[in-house]
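The block that comes next holds chain A.
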Amino acid sequence: MPTRIKLHDGEFSLAEDPFTHVTDDEDLVRGDLIISLTRFQSEGERLLAEGRSVGVRLEPAEEVEVLAYDLPRLALVAVAFPKFNDGRAYTAARLLRERYGFKGEVRAVGDVLREQAGFMVRVGFDAFEPADGSTPEQWAHTAHRQRHVYQRAADRRPPAFAERE
Partner candidate 1 sequence: MYQYDTLDKEFLADRAAEFREQVGRRLAGEITEDQFKPIRLMNGLYLQLHAYMLRVAIPYGSLNPAQLRVLADIGRTYDKGYGHFTTRQNLQFHWIKLADTPDILDRLAAVDMHAIQTSGNCIRNTTADPYSGATVEEVDDPRVWSEAIRQWSSLHPEFSFLPRKFKIAITGAAKDRTAAKVHDIGLMMRRGRDGTLGFEVIVGGGLGRTPFVGPTIKEFLPANRLVSYLEAVLRVYNRHGRRDNKYKARIKILVSALGAEEFGRQVEEEWAKIGPEGDLPDTEIARIRGAFAPLAFDSLVNRSEAFETAKAADPALARFARNNLREHKRAGYTIIEISLKAIGETPGDATSDQMDVIADLAERYGQGDIRVTHEQNIVLPHVKLDDVPAVHAALAAVGLATPNVNLITDMIACPGLDYCALANARAIPIAQDIARTFADQDRAELIGELKIKISGCINACGHHHVGHIGILGVDKKGEEFYQLTLGGSGAEDAAVGSMLGPALPADRVAPAIDTLVEVYLRERQGQERFLDTFRRTGVVPFKEAVYADAN
Partner candidate 2 sequence: MKALTGNRLTDGEVVFWKAGAWVERFADAELFADAEAGEAAEAHAKSQQTVIVDPYLIDLIESEGLWAPVSYRERLRALGPTNHLHHGKQAEGGAAIEALQHASGAARSKGRVNLIKR
């Protein structure tokens, strides 16, 4: 079974991935699926009724607000980085966590590089499909690099001003 890096209780580990990515022009397979927003809108209802866990892959131009109604039924949202520097994914993840209180997995997919680990963890990603072959140890190292942070974000780390109090 394929794997992805999972962040749980502050620990990064390689965990088996029960989900299969299915693109719009592929046939559906059995089991838990990650499908596009378009496909979810047409077939999601049926897949959920079949008792599967369903995840939606959100592309940068797709607004997270569209998912607001369905979030409680989704097991995960895969937020896509077509390029590592497409920063819209950070806003999407943060809104999922902070504004919609999404408790499922928020997975970084696409051009996912370990240099970005610190930022990704802070906005609420808890699963990663690295494109650079990086390991959970490397992700842990990078994500914990800064002992302090200056701003509130989705990870609930106390910002500097709270630490100072």
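Convention: contacts are C-beta pairs under 8 Å (C-beta built on N, C-alpha and C of every residue); 3 or more make two chains touch, one makes a residue touch a chain; residues count from 1.
A word on the picks: all candidates are chains of the complex that A comes from, given by their letters.
Because the structure is predicted, anything quoted here is derived from the model rather than measured.
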item	value
Chain A in this complex - touching candidate among 1 or 2	1
Candidate 1 contact footprint on chain A (complex, rising order)	60, 63, 84-88, 90-91, 94, 99, 113, 115, 118-120, 122-123, 132, 142, 145-153, 160-161, 163-165
